[in-house]
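Data first, discussion second: the structure below is written as structure tokens.
And now, chain A:
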Amino acid sequence: MAHHLSRLSTDLGARISERFDAVVIEIPAENLLRAAYELREIGFDRLGMVTAVDLGEDFEMVYRVTSRSLSSNAFVKCRIGRVDPTVSSLCEVWPAANWQEREVWDLFGIDFAGHPDMRRILLPEEWPGWPLRKDYDDPNVIRRPDYI
Partner candidate 1 sequence: MALVDRIGAALGRTPGGLILTSVDALVDWSRGQSLWAFPMGTACCAMELIAASFSKFDFDRLGTFPRPDPRHTDVMILAGTITEKMKPAVRRLYDQMPDPKWVVAMGNCTVSGGIFYYDTYSVVRGADTFLPVDVYIAGCPPRPESLQDAIVQLRELVKEESIAPGRRSERQVALPRPPAEGGDPE
Partner candidate 2 sequence: MSGFFWGLVVGLAAGIVIAVAALIGVWAERKVSARIQMRFGPQEAGPFGLLQTLADTVKLILKEDITPTQADVPVFRLAPLLVFVPVAASLAVVPYAAGWAPFNIASSVVFFLAVPAISVIGVLLAGWSSRNSYASIGGIRGAAQMISYELPRTLSVLALCLLAGSISTVAVHDSWRFWWIPLNAIGFLVYFIASIAELNRGPFDLSEAESELVAGYFADYSGIRWAIFMMAEYGGIVAASLFGAALFFGGGLGLPGLLGGIVFMAIAAVLAITMLWVKWTFPRMRPDQLMSLAWKVLTPMALVQLVLVGLVIPWR
């Protein structure tokens, strides 16, 4: 496993660690697409999950990939700035990214360069704002009173 991933760290500047049952690969955003091709080459043929986390000053993209042949899981994480966030789309590597990236665009407002069909998916097209961002402010939302 480790020797498979060594090229990622040497060529693409990835930081590799382990957490629970998965390898965590932190990679600079500009190398994401190349890393994805590399991972698919190794045998990570399934893209399970695409999501983002709002860390305050920037966003963290989280991809979860699975390899059936190596029977291992990996997280690919990359950070992108909050201003005009853009990251390259992985649709050409794993078609499964298509809808999931649309969902991230819909809820976080992160644009995916090279995505074939970048539209909102869950919310209506004319919806204002990006709901899952921490600074999302909708006057219609009623905050739950703190009981605990």
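Everything below uses one rule, namely that a contact is a pair of C-beta atoms (placed from the backbone, for glycine too) under 8 Å apart; a residue touches a chain by one contact, two chains touch by 3 or more; residues count from 1.
The set was built so that all candidates are chains of the complex that A comes from, given by their letters.
Fair warning: this is a prediction, and the values are worked out from it, not measured in the lab.
For chain A, the touching candidate in this complex, among 1 or 2, is 1.
Of all residues in chain A, only 123-124, 131, 136, 138, 140-144 touch candidate 1 in the complex they form.
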